[in-house]
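Just below is one structure, and these are the notes that go with it.
All protein chains but one are shown in place.
So, chain A:
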Amino acid sequence: MPNDSLPMPVETLHSLSVRSDTAEIRISVSEATSVRDALDLTELRVRAACGGLGSCGACLIKVLAGEFNPATLAERQKLLPGDLASGLRLACQLKARGSGALYLERPAPASQWKSFQQMPRPRPVVEIAANLQYPYGLAVDLGTTHIRLSLWHRQTGRHIGSRIGINPQVAFGADVLTRLDANRLSVQDRQRLCRTARLAVIDGVRDILSRDLGEITPILAEIGQVRVVGNSVMLALICGGDGNALYELENWRQKLVFQPDDPSAWRREWRMPHADIGIEQPLAGFVGSDLLADLLITGMTAQAEPCLLADLGTNTEIAVWDGQSVWVSSVPGGPAFEGVGMRNGLAAEAGAIYKVGKARQHWQLETISNSPVRGFCASGFIDAIALLLREKHLKPSGRFAEPRPENGFCFVSNCVHSAIFASDIDIFQRAKAATAAAMAQLLTMAGLSVADLQTLWICGSLGQHLDLDHAMGVGLLPEMAVDRIKRFSHASLAGCQELLLNPDAMAQFDQIRRLATVINLGGISEYEVLFIENLRLQPLAMRATS
């Protein structure tokens, strides 16, 4: 069972400073990772067109200082001896042996897509039958704020590439309800909204193919299957549906079906003439197939003891397994969990503060890529709130102890991007209260307490850098031993991949569907009371004070 929390083999990491004419970042790389692969996780990517074989010669980078591996055969074939002598290398062949400095004269054009590290996929018990006519397959996790996709050779199980990018539908509304509202404006808007998501998918696939394989059109023609998971609203919108069904209360707990409005038009637009496009149907009105994919990949419903799973994101989904039934619901986690809506909110991108500490009276901030501070992503924001509470700058009510400084509370003096405002804390309180109350309510309905839980799964990108003690301190997560908490950043995509690659997965998927009890928290008065109780910045309240 994949799990980000499993202890990783100890690797020596080297620090590299990489600059272009417009940016400078710092990355940590292991000796086994190429500079190109490490930079692919950042916004400063090298040009690439061969998948890292060293055959295209596009990923030129100059070594300014430091110790690296000797030039490879591919580099000696592609680069002149004089170039090599002057420090020019191919980033896909370059591996650090110590700290160093690099200069990237011609970075890849700016792109919204980034690679991300995925857990190695365990070999399935049953392999896909050989001789598939169109062997490539695409898995897509359509999130409210992010789209994740991965391309595979289904026959060999070879992973071609994975990408994460912003769902461009964000421009139509940050959360699902606003976007659904936008979807009702006009037929033209609706068409624009669904086309926007479809074009984003093919854009991401092209990014994978152009950089990781070096050819596009012939491979698109060999994609035989596309699997899409997502929350109900995103599935409705990409299918061109009007989403009206999602407004009907009676559909909240009903099975809904969303299918491409015109599959052949999708295939034409995607240049994938042979693709069988499978939209994995949501469980109910506001519980999507992304949660089912989480449950599939974590194997939660096969556990002998109770477990809880929280997929923290713009649309947060919660599941509680009691051994017989899996109780599921979704709540508006709100864009706060993905860095949207806060004054200085960012997704996990270069310059985002992802960790905050305090030592010897000084705030210590860590930013992604070690870039200059540009704002907070959710994990950094939660750290900041927990520490502001501990230091008594902030009160459990969510108000600052002292009157609000006009420029907010700055963690770095004179750095406006390091400021947190009262309104940001209010937004976070709502998101965490909705999530905490949902956990408490579902546990209560399942007849369980936090002490009964064998495992708490945290799915979604937020979990990756989340400080568990801080998350428990502010009441986002229930208080429990940290060794019972497991993180899985890209769980929905990993589940979707199983559907693509493992012939047994669909039967398990359907079994999980049958085990599910969907709860509409909107109609439960106790949930409202728990929401109010959990607005305070304090450990998670399982019941109302009386």
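What we mean here is this: contacts are C-beta pairs under 8 Å (C-beta built on N, C-alpha and C of every residue); 3 or more make two chains touch, one makes a residue touch a chain; residues count from 1.
In this text, contacts and distances are computed from a predicted model.
Enquirer: Out of "Cobalamin-dependent protein", "AIM24 family protein", "Putative AlkP superfamily phosphohydrolase/phosphomutase" or "Sugar ABC transporter permease", what name does the UniProt record list for the absent chain?
Expert: UniProt lists the chain left out of the view as "Cobalamin-dependent protein".
Enquirer: So one chain is hidden, and I want to know which residue out of A:375, A:398 or A:495 touches that hidden chain in the complete assembly.
Expert: A:398
Enquirer: For chain A, which residues reach the chain that was dropped from this view?
Expert: 177-178, 181, 184, 247, 249, 395-400, 404, 422, 425-426, 429-430, 433, 522-523, 528-529, 531-533, 535-536, 545-546
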